[in-house]
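All protein chains but one are shown at their positions in the complex.
Moving on to chain A:
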Amino acid sequence: MPDFIIQATYFLGALLFILGLKQMSSPVTARRGIVWAGVGMVLATLITYFHHEINHNYILMTVAIAIGGIIAFVSGKKVAMTDMPQMIALYNGMGGGAAAAIAAVVLIQQQPMSMTVQTLAVVGALIGTVAFSGSLIAFFKLQGILKGVIRFPMQQWINALVFVITLTFGLAIILSGTQYEMSSLAIFFVLALVFGVLMTVPIGGADMPVVISLYNALTGLAVGFEGFVLENPAMMIAGIVVGSAGTLLTQLMAKAMNRPITNVLFSNFGDGGDGEAAEVSGSMKEIDSTDVAVMMAFAEKVIVIPGYGMAVAQAQHKVWELTKQLQERGVNVKFAIHPVAGRMPGHMNVLLAEAGVPYDIIYDLDEINDEFATTDVVLVIGANDVVNPAARTDANSPIYGMPILNADYAKNVIVVKRGKGAGFSGIENHLFFADNTRMLYGDGQAVASELVSNIKEL
């Protein structure tokens, strides 16, 4: 097949990726966007069978595609929406591993290439390998296979040392042209693998989304660099687009969580804030679900603030049922989503969408924060730190400065909570002790069902 057709197909593929990604930036066209990108991928893959540099291994290649594709297809179809973050980490790690493996093949062949190209091959190999082992650790952590954070003395110095040695081997490979030993190439890859592991094990589960997003950007960059090495424009463009988009997405996530990216990577949660956190005054006041049902049914405006706890309790379907009931009674119901609700930004939207909640009654922090003052009832279900006013008022609190949903400005706040203790982060929530807050204890799903049946009887 003439090279022209192959290049034209790659061009079309790259165009479809960019347009698809563009479409994915609006909920109305997002579905179409992924389909367009999918078409681009299929075209690019099929035309590669006719690539002039491929002269054998066709059957083995197809077998590899079938095995990898089928395993990923089945696991992707089966995974629960709550487990989405670790699945993305896993697929991302596979991409990083593939980029590193391409670099390995190229470097083992020791063909003469310009120093620029060789540098890109080595740097791409390093980034891809780190993204591979780092993403796998992220997957193991979120899946619960690897528990807790692993810290040891001098950890950051040891990480830095490993990194410097890895770079030294990489530099030696670049500078030696085609004269490097296979053993130093092997050591280079092993060190890069180890560095990815070392870099990820001390990071806590709450920060993991930012890390996954970072590794996603790194894989994109690695793919782009290997694209330069193979002179494949589709890989170059798609990889670099993802690399830069992923970097921005990582920054947005880190900003939403009020955790500078350097803090996520090089420090530990809870290190900030000197001195004792302010004592909380007042007491938690309990309420039962019949009173809450009346309060909500006769309200004009209700805002629901869901947190990951709601998804754990599988309460989102019942909450949507409750919402529909209230809407029928003429209550204006909105959902307020904090950027870090769920396990990564946007995760809660996916979980609500799964339950059938339309996206146009879901608002994010900036859109809805001014509305709380005119809201009759706020229902906080499964959320905790994201509504803690201490983030605004208590400079000693570890979450001080984090943007929060101003639930405390509403006339009435109902907090659905399983028990009285401090939440996941262990930070005392001042909202729970406020005068306008009532606590509704119980499992999220059970509470939501009770509210549904109580409102029905009104």
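The definition used in the following text is that contacts are C-beta pairs under 8 Å (C-beta built on N, C-alpha and C of every residue); 3 or more make two chains touch, one makes a residue touch a chain; residues count from 1.
Going forward, contacts and distances are computed from a predicted model.
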Original post:
Which one, "proton-translocating NAD(P)(+) transhydrogenase", "Cbb3-type cytochrome c oxidase subunit", "DNA-directed RNA polymerase subunit alpha" or "Amino acid/amide ABC transporter membrane protein 2 (HAAT family)", is the UniProt name for the chain you do not see?
Top reply: "proton-translocating NAD(P)(+) transhydrogenase"
**OP:** Pick out which of A:Ile102, A:Met439 or A:Ile455 touches the chain that's been left out of the picture.
**Re:** A:Ile102
Subject >> From A:Asn159, A:Thr219, A:Thr375 or A:Gln445, residue that would touch the chain that is not displayed >> reply: A:Thr219
**OP:** Pick out which of A:Gly134, A:Gly170, A:Gly196 or A:Gly246 touches the chain that's been left out of the picture.
**Re:** A:Gly246
Subject >> Residue ranges of chain A at the interface with the undisplayed chain >> reply: 10, 13, 17-18, 20-22, 24-28, 30-31, 33-35, 37-38, 41, 44-45, 48-49, 51, 53-58, 60-61, 64-69, 71-73, 75-77, 79, 81, 84-85, 87-88, 90-92, 94-95, 97-99, 101-102, 104-106, 108-109, 116, 212-213, 216, 219-220, 223-224, 226-228, 230-249, 252-253, 256, 337, 339, 342, 344-347, 349-350, 353-354, 356, 358-362, 364-365
